[in-house]
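Quick notes on the structure that follows.
As you look at this complex, bear in mind that one protein chain is not there, while each of the others sits in place.
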Amino acid sequence: MSLLEVRNLRVGFATARGWAQAVESFSVSVDEGEAVAIVGESGSGKSVSALAIAGLLPRPPARIETGEVLFGGRDLLRMPERELRMLRGRELGFVFQDPSTSLHPLMSVGEQLEEALLVHERLSRAEARARALAALAEVGIAEPDERLAAFPHQLSGGMRQRVMIAMALICRPKLLIADEPTTALDVTVQAQLIELLRKLQRERGMAILIVTHDLALVSGFASRTQVMYAGSVVESGFTSELIAHPAHPYTAALLRSVPALDDALDARFGGIAGTPPDPTQPLPGCAFAPRCAHAVAACRERRPKLSPLALQPSQSGALAISSRRVACGEATRLLSEATSA
Amino acid sequence: MSEPARKSEWFGDATFERVAAQLGEPSQSGLWADVRRRLRSNAAARWSLRWLFALVLVSLLVPLLPLPSPAAMALDKQPKPPVAPWVEPYNERYEPYYGELNAVDTALVGLRRKAFGKKQTGPWLGTDAKGRDTLSRILWGSRTSLLVALFAALTSLTVGVAWGSVAGLASARVDNLMMRTVDVLQSIPTIFLVIFLLSFLNAPRPDGSPSFVSRETVFFLVIGAVSWLSMARVVRGQVLSLRSAAFVEAARSQGASTGWIVRAHIFPNVLPIVLVYLALTLPSVILYEAFLSFLGLGVESPKVSWGVLAADGAEAINPLATFWWLPLGPALAMGATLLALGLLGDALRDALDLRRGER
Partner (left out) sequence: MSAPLLSVSELTVRFPARGGRTVHAVESVSLTIAQGGTLGLVGESGSGKSTTARAIAGLQAPTAGEVRVDGEPFGPRSAPALRRRVQMVFQDPYSSLDPRRPVGWSVEEPLMLHGVGTAAVRRARALAALDACGLDPRLSLRYPHELSGGQRQRVAIARALVVEPELVVLDEPTSALDVSVRAQVIELLGDLRRRFSIAYLFVSHDLAVVRRVCEQVAVMYLGRIVEHGPREQLFKAPQHPYTRALLASVPTLGRELAPPPLSGDPASPLAPPPGCAFHPRCPHRHEVADERCSLEVPFLREHGTSRVACHLQATPLTPR
């Protein structure tokens, strides 16, 4: 059984302009010790999904309409707030995008780290301090003794994000949810943090659910990837296979939009014309259809469901694609066109 | 370098002149139409505006209405409880004594006498201990509150906005000097200042001549000195943040003068905040007037204000009889006005917020 199993999560917000369907349908499963990535652009609902899983969405204005979040067999959505808070500290860690706003500005790093231990594990002050020191050392902070007394504003962005990770990890959770953990950071610091997350996953067997807009970042890190667009998962599968043979037109277009250090300079890269649909005005058909180069009439009428990719017999031998799910009626045709070309 | 020639090469396509003519003028009206639409769709804002509009109208035209004079007394009487309009719709006891009136009001009262003669409404809201009609006094008293509000609004809009803008745009040194001035003025305990000025100015002179400065003048001077201070702060803060906004930098890099930046960018962006702030600060000025009048430091008899009426009402309360109609009327009128201004301010803030409902 999976460590985390999210089924049919549906989340909306009451806004001044009406009901905004931020997450239309979201499902994910994370096994123990596995790293899974949720990839999407702004407005895709990836962060809202992550916050909803951890019970961190402010309700209202948000409302979780349907779905269940099974973590170790218990449904987090139906758990009393107090129990959930305890669980969040102990078994489920969360790292936010912006470290500067999620640390308490008037508490020293040490106090914030020790607080979790005092609450959740009932350790003595001295024991908590020793654990806090070890946690800072583990996330690669030099001179942890001195940093323990520092306040968040005295640290650099990378250092603050490391402290956030140390806080999320201090009670040794089974699952870490990281919402764009490196977006605010420089590229050399980002490389260090991703390496840190990888090390924690390998050495502790900790499962990681990482939410990001950067496909390249997770391509060497997460074993499985789910791509989100306009509140729905449009494609999911093994990361390397997904990058090699994207089946959903959105995934393919997104991959073409990522500039790399070694691609040909004369090749145009497309980008995707248009903008995502307004979440207060959902479309009847596929949400990507208005921007899709391959859309047919049926795409605009009926919304495709996320379903296993049906490969033609000729393809299944040539393409190594397993357990791929796609929300596109034309996926099989497009994939065969792409591979034959 | 032949610049004009090069220019036409880039964007000299004549088709766009036709497109431009078709599209019409880009105007500010779009934005304000949007604000009006949002205000109209807000029920609280609609009712607040109706109330304030009615209040202004009535207070302007109150001499024309067939009301008893607010100053005409009937000394032999006790406070009379309210009489329902259908019991005593009107009587013919009108006495045209108003104390001092200005020329316009005298003319309006003249018109009223021509139209209604000796007819006047009955004591629908009762009378006070001196037999004066409460309804009439509340309506005449609204003039004081509104006048004070108007005066404070004008001071805020002129002195406050100008002071704040200049401080926000000037060098750090001038800014510092101007804002410290505001600090000093704000730290003056105004109540003591008013008491001091009044006792000084109203002290009996050796030659027995009357004081040349009325209480009202002192009162307005103090309101004037105090009411623009917080507006100056708000405007300065806004101007400071706008001054370094990227769109202002972009204009400046094209050689835009300070005048241009103020007219084109700072003014339109500060105006909404000024309006909201005005609506939200006027209640405190109205309350301040009522408070001073309540203490007996405000307007002088025979003029009335809601504060004076409330004080009279409170005074009339004794263990034997409450005369509840005396404080109730002015309290309700003032409460409704303050609430209307507060609701309107909130509604304005919502309506003027462009980013509302985004992201």
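Note that the chains take the letters A and B in the order they are written out, and that residue 1 is the start of every chain.
Please note the rule applied: a contact is a pair of C-beta atoms (placed from the backbone, for glycine too) under 8 Å apart; a residue touches a chain by one contact, two chains touch by 3 or more.
Note that the coordinates shown come from a computational prediction; the quantities given were computed from them, not determined experimentally.
Among the residues A:97, A:190 or A:236, only A:190 touches the chain that is left out of the figure.
Listed by residue number, the positions of chain B touching the unshown chain are 6-7, 10-14, 16-17, 19-21, 23-24, 26-28, 30-31, 245-247, 249-256, 260, 264-265, 268-269, 272, 354-355, 358. Contact residues of chain A toward the unshown chain are 41-42, 140, 142, 156-159, 186-192, 194-195, 198, 213-217, 219-221, 240, 243-244, 253-262, 265, 268-273, 275.
Going forward, only the chains that are shown with their structure count from here on.
With each centre defined as the average position of its C-alpha atoms, the distance from chain A to chain B rounds to 53 Å.
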